[in-house]
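First up is the structure itself, then whatever we jot down about it.
Only one protein chain is missing; all other protein chains are in place.
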Amino acid sequence: MRSQGVGQLGRWYSRIMFGVCVGFAALIIALLSLVIWYLLAIGAQSVDLAFFTQDQSGDPTAPGGMRHAIVGTLVLVGLASAVGVPMGMLAGIHMAEYSQETWLAKPARFIADVLAGVPSIVIGILGYELIVVPMGNFSGWAGAAALAFIMIPIVARTTEEMLLLVPNSYRAGSFALGATKAQTILRVVLPAASGSVVTGIMLALARVAGETAPLLFTALGSRFLTLDPNQPFPSLTVQIYTYATGPYEAERRLAWAGILVLISILFALNLTIRVVAARSARHLKSN
Amino acid sequence: MSQAASHPDRGPAIPPGSPTAARRAKTGLGDLALGIMARFGAASIIFMLTALLFVLFTAALPSVRQFGANFFISTQWRVNTLEKPAIGPDGRVLKEDGETVMTTIPPAFGALPTIYGTAVTSFIALVVAVPLSFGAAIFIVRVAPRWKIAGPISFLIELLAAIPSIAYGLWGLYVLAPFLRDWVAPTLQKVLGDIPAFRWMFFETITIAGRLQERPIAFTGRDMLCGGLILAIMILPIITAVARDVLRAVPRAQIEGSLALGATWWQSCWGMLRYARAGLFGAVVLGLARAAGETMAITMVIGNNNQIAASPFAPAQTMASLLASEFREAAGLHRAALLEVALVLLIMSLIFNVVARWLFVGGQSRSAAAH
Partner (left out) sequence: MPRLLATNAVLTTLVAITSATATFADIKLNGAGASFPAPLYRFWVSEYQKAHPNVKIDYQSIGSGGGIKGITDKTIDFGATDAPLNKKEIEGLGGADKIIQFPLIIGGVVPAYNLPGVDKDLNFSGEVLAKIFLGEIATWNDPEIVALNPEAKLPASPITPAWRSDGSGTTYVFSSYLATQYSAFESTVGTGKQIRFPLGQGGKGNEGVAAIIKQTPGSIGYIEHNFATANRISYGAVRNAAGNFIKATPANMSVAGEASADSLKGDVLAANIWNQPGAEVYPISAFSYIILYKDLGNLASIEEAKALTAFFRWALSAGQDRAGSMDYAPLSAGVRSRVEASLDRLTFKGASLK
């Protein structure tokens, strides 16, 4: 640090840059809020009851609703988490509790971080090659698998980090009482970190619920409300994309309504997650 | 009861025949099961990466073998075969039995236009987003605590990071693109259009009727500029959040020391930025990785024309948008070429993420050593 005397010019420059920093922060928030406000406002004009109660009709000038797409997303996320959550948690448990075996934990940790940054369209292509082609058709299973691929590294890393936050005294006390390693992990450590682990899982769910690209080549899309994952499967994001890039005014209105619903759900999810996380972190610290 | 802590990895501190030993013998199976399942979970992550690389590589092999290194410098992306009149040795069109002889030019694929599109849009995104993000991060770390709004602002920015990319795509297509087309581009053209140094922005050179011709660019709003700006908006939250974390880790001694030596507020900030430059660079790389891998928003606003053009007002195609546009119906060599592009995209994002991690770890150990 040069300890020169700073003249008036330097002081004015500092004040200007101060203003710039404040301005930039305000600008970012204003810009992002503008985008969201616009989406919500247009969406609010377009959403109605039919949106939630009707499926896609065949007619693009009166397209019906997006009930099938909302249910589709819920089912896909549910199926993805049926595989993604246990696998991710198990991997996180391994990396946190068994990390004596560094030949597995270290590369797994590294790769999990790196996988989280892979473009989701590449994951979709993987899902196509691994599941759609051998299975013979586009399906909900392939879509759920692609989403699970995305979920597992995220859940693994957040589980690991939350487990590491649990003080060792918990583990020592549990062993002192005669518990096995499995019992310690499942009945002592995990419950202690459960708030934050659930937070991490729900963050992964929120991320995956908003994904479009991985579903384009795996679940394809459908206009029917269906619970059968063996067939092409609808989803809110793909349906919005299809309508948004088309020429039909009525379909585009539905796309805006869909965005409103999607953003509202994701916002509500994230809000609850962070409130719960803050509360459970305080709880952990106070112990 | 003299029970030693019965850590399973230490020697038998449990008297054999005691109730504890009996209990452990029964639950040993649970131990084994969890250990195996946990190992399986961790292995699955490693398997996922190997599967990705293996599947993409084997499927891209036909294209790799056919085009080799030329794939990365070729500007051709032609899916259909071309029939051109054959030119004889005398330079004139060959005729046989009064009919023109046609040579068939097979499909040719080259990744350069998409690499160019990805590079330009990412560059525009970083140029716009990095100053904004760094400024906001400095604000959050240095100014906001005094005003007691550091928490809410960070919270807000992280919340905004949860917006799905398709929302940005919709906004970009129906709000930003028309705005750029009707206001920004014409204004820029009025101001800069006559200056020869800026001619490349408003004119493009295309091969028409076999000759290179210069044409004024028609503004459509769906171009590299719109793509870059949308990407900038999308990566603002992530760069801001990471930069904020990195700057927060700068030891207070550093800041207070510089202030004590008579530095102005900005000079101490600059000192912070320099101190944390490894981590900040990592934040930029993370933003770059996100921008380069973004698909949905950019497919909707980039114009989907797989070409190389100098002007930001020209349409283009990025690697991700090319895959979104063409993969579903590609077959044969076309599909192999697309998979090679996907492989390039994957390896690029892996490299970015590895570099970012390395920068963070390096930065952390540096600040740890400073104590």
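Letters A and B mark the chains in the order given here, with residues in each chain numbered from 1 onward.
Methods note: a contact is a pair of C-beta atoms (placed from the backbone, for glycine too) under 8 Å apart; a residue touches a chain by one contact, two chains touch by 3 or more.
Nothing here was measured: the structure is a model prediction, and the numbers come from that model.
Checked against the full complex, the candidates A:Pro119, A:Gly210, A:Pro229 or A:Gly258 give a single residue touching the omitted chain, namely A:Pro229.
Across A:Ser33, A:Asn137 or A:Thr272, the single residue that touches the chain missing here is A:Asn137.
Interface note for the absent chain: among A:Ala91, A:Leu190, A:Ala213 or A:Ile273, the touching residue is A:Leu190. Residues of subunit B in touch with the missing chain: 77-85, 173, 177-178, 181, 204, 206-210, 213, 215-216, 218, 220-222, 303-307, 315, 317, 325-326, 328-332. Residues of subunit A that touch the chain left out of the display are 57-61, 75, 78-79, 81-82, 85-86, 132-133, 136-138, 186, 190-191, 194, 197-198, 201, 220-224, 226-232, 242, 245-249.
The criterion applied here is as follows: only the chains that are shown with their structure count from here on.
Those residues of subunit A whose C-beta lies close enough to touch subunit B in the complex are 1, 3-6, 10-11, 13-15, 17-18, 20-25, 27-29, 31-33, 35-36, 38-39, 86-95, 97-98, 100-101, 104-105, 107-108, 110-123, 125-126, 128-130, 149, 152-153, 156, 172, 175-176, 178, 180-183, 185-186, 206-207, 210-213, 216-217, 237, 240-241, 244-245, 255-256, 259, 262-263, 266-267, 270-271, 274. Here subunit B touches subunit A in the complex through residues 3, 5-9, 20, 23-24, 27-28, 30-31, 33-35, 37-46, 48-49, 51-52, 55-56, 59, 131-136, 138-140, 142-144, 153, 155-160, 162-171, 173, 175, 233, 236-237, 240, 257-258, 261-267, 269, 271, 286, 289-290, 292-296, 300, 320, 323-324, 327-328, 339, 342, 345-346, 349-350, 352-354, 357, going by the rule given at the top.
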